[in-house]
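Encoded as structure tokens, here's the structure I'll be asking about.
Showing just some of the chains, left in place.
Going by the order they are written in, the chains are A and B; count residues from 1 in each one.
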Amino acid sequence: MRYKVAILGATGMVGQKFIQLLDNHPWFDVSAVIASERRVGKIYGEEVDWIVSRDVPKSVRDLEMLPMDPKKVDADIVFSALPSDVAREVEAKFAAEGFVVASNASAFRMEPDVPLVIPEVNPDHLGLIEVQKRNRGWDGFIVTNPNCTTIVLVITLKPLMELGLKEVNVATMQALSGAGYPGVPSLAITDNILPFIKGEEDKVESEPLKLLGRFEGSEIRFASLRVSASCHRVPVIDGHTEAVFARFDRDVSVDDVIEAFKSLKPIEGLPTSPEEVIVVREEQDRPQPRLDRDAGNGMSVVVGRVRKDGENGVKYIAMGHNTVRGAAGASILNAELMAKEKLI
Amino acid sequence: MRYKVAILGATGMVGQKFIQLLDNHPWFDVSAVIASERRVGKIYGEEVDWIVSRDVPKSVRDLEMLPMDPKKVDADIVFSALPSDVAREVEAKFAAEGFVVASNASAFRMEPDVPLVIPEVNPDHLGLIEVQKRNRGWDGFIVTNPNCTTIVLVITLKPLMELGLKEVNVATMQALSGAGYPGVPSLAITDNILPFIKGEEDKVESEPLKLLGRFEGSEIRFASLRVSASCHRVPVIDGHTEAVFARFDRDVSVDDVIEAFKSLKPIEGLPTSPEEVIVVREEQDRPQPRLDRDAGNGMSVVVGRVRKDGENGVKYIAMGHNTVRGAAGASILNAELMAKEKLI
């Protein structure tokens, strides 16, 4: 069981992360790197401003970059790290031509017939694939994963839903890599933080309602939950930290919440799946992005400081690797789930 | 009108900030620097590990450090930058001996007969001075200012009280200088944030209730308000940033809130008072600590991103200089107010 995969937007920060994570992947082989017009025909290893590790993986270094044209690409799965505006057109084109598109872009996330999926949270939403293909008359389809901040948050909210979660305020401290490369100028963030990330709060407030919603055969009924976000950039390379204030419709104890976190199980048999979906740290000063972002090879969400917050409330800190669990790893895990479920 | 002032705990981060801010002060002259036993008799400029500016001010450089003994100190006002455990004993000793103690320490803040004051917020709480002197039989007295995070928050909450403020969630991104010197190790905070600050959340949740409470002749009736805090350290030198989620008992508009912020007036005639107590920035990415912490010479609180947050809610970002408005400057402003009111 091996699949050929192509990367859309292969030279950017998330594109690089796809390539790094797919190096020596047991199921997927990168067969094509696809870039914007000006880079087509150039050699990946010579063109890319590689920033995510010491060296470009050998398997990809000598690939010639291809255009965003489905006819020119031979692959079973297309991973998309495109910016949203480009994604809207290009992903549709690939899906129409029969490709399975696993996308990290925001373009299609909130479309009613496009699955927005975290395998451990709402795998059944993949049922929308059939709806999508029927609606759009496409041979292939698009499956999306959430925004990097959303995914860390929602993985922790999922097990709280059964405890009667009603309302969430979340303040984030987001890593530099979330802004891509070159992204945030060093002069803007040295001895500083930035209290604004364009478009982020909207995503964090809307995507959870779909993710935590119920698939009802042909559509998702959104969860009844209120999420309010305040998003900030901090001088950290990787790892989004989130301070969560959660309110429930009943009294909950710290132990209930910790137990719920630990009850969220990984999907078995997926190579990228972490052993623990949520790692609960007991120390009073964890999670910390530099120390904890690589938990579960970057696929675990690490939680700490769970504490009571008035009646019916709890607060805690959640942290996850924004370009692994929050981007490239999320798409890969979705593709693995689809492969396992014979959807590819 | 000139007063001799002494600094308790003169070599630490806040002690240094007192000395920096008092250099060339129009009313106050530093006449004594007081330090722990091992430093007594040494010359301030030779002993201090000066970190807050290029050079130790000339007026203080050659002072010999004195012990924490009221008999050895000649001053009208004693500013205290002591750690809380030391403050409890030493400040009481100085107050008993007739000194006016303007303290930044937390030791006495929540004592029922000790004023916890922000001049623009609750100047009338100074009425507790008489109660305190009577209760304790002291010739002098202690007046305190709040924790650095509390003060930034409460200055913005004060004008919201009339709009029906009921509940506040606040997530903070606090500067390194708040932990003193040497404080946070560089290895702990480089490419990292710390999601915990010892004792901080308790202070931020309790002090506002006293500050926003009503002085009723002999005691403070605490405000009816719920504050929940999540406090975090970020790699910023100075300037605490706070993401505030505020809920009211009625609908409020963004314009109401901005207008309320702008309505908070400085106390006239105090040298350290800023022109604007709250500066409201219109840009979508302000306040930022590096750019805004020196607004009003560090005495203004800078607010931005005021936005609607569901029914009856508003969220915004507040930022203030934690060692100026949040510590040394706060004590000095309190002393100026007392001088103006002939309490010294």
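The criterion applied here is as follows: contacts are C-beta pairs under 8 Å (C-beta built on N, C-alpha and C of every residue); 3 or more make two chains touch, one makes a residue touch a chain.
Keep in mind it's a predicted model, so treat the numbers as computed, not measured.
Chemist: If you could, jot down how many copies the complete complex is built from here, 2 of which are displayed.
Modeler: For the whole complex in this structure, the answer is 4 copies.
The rule is simple: only the chains that are shown with their structure count from here on.
Chemist: What's the distance between the Cα centroids of chain A and chain B, rounded to whole Å?
Modeler: Centre-to-centre distance between chain A and chain B: 41 Å.
Chemist: Mind pulling up the chain A residues that touch chain B in the complex?
Modeler: So the residues of chain A in touch with chain B come to 169, 171, 173, 190-196, 226, 228, 230, 232, 234-237, 241, 243, 245, 284-291, 304-305, 309-310, 313, 315, 317, 319.
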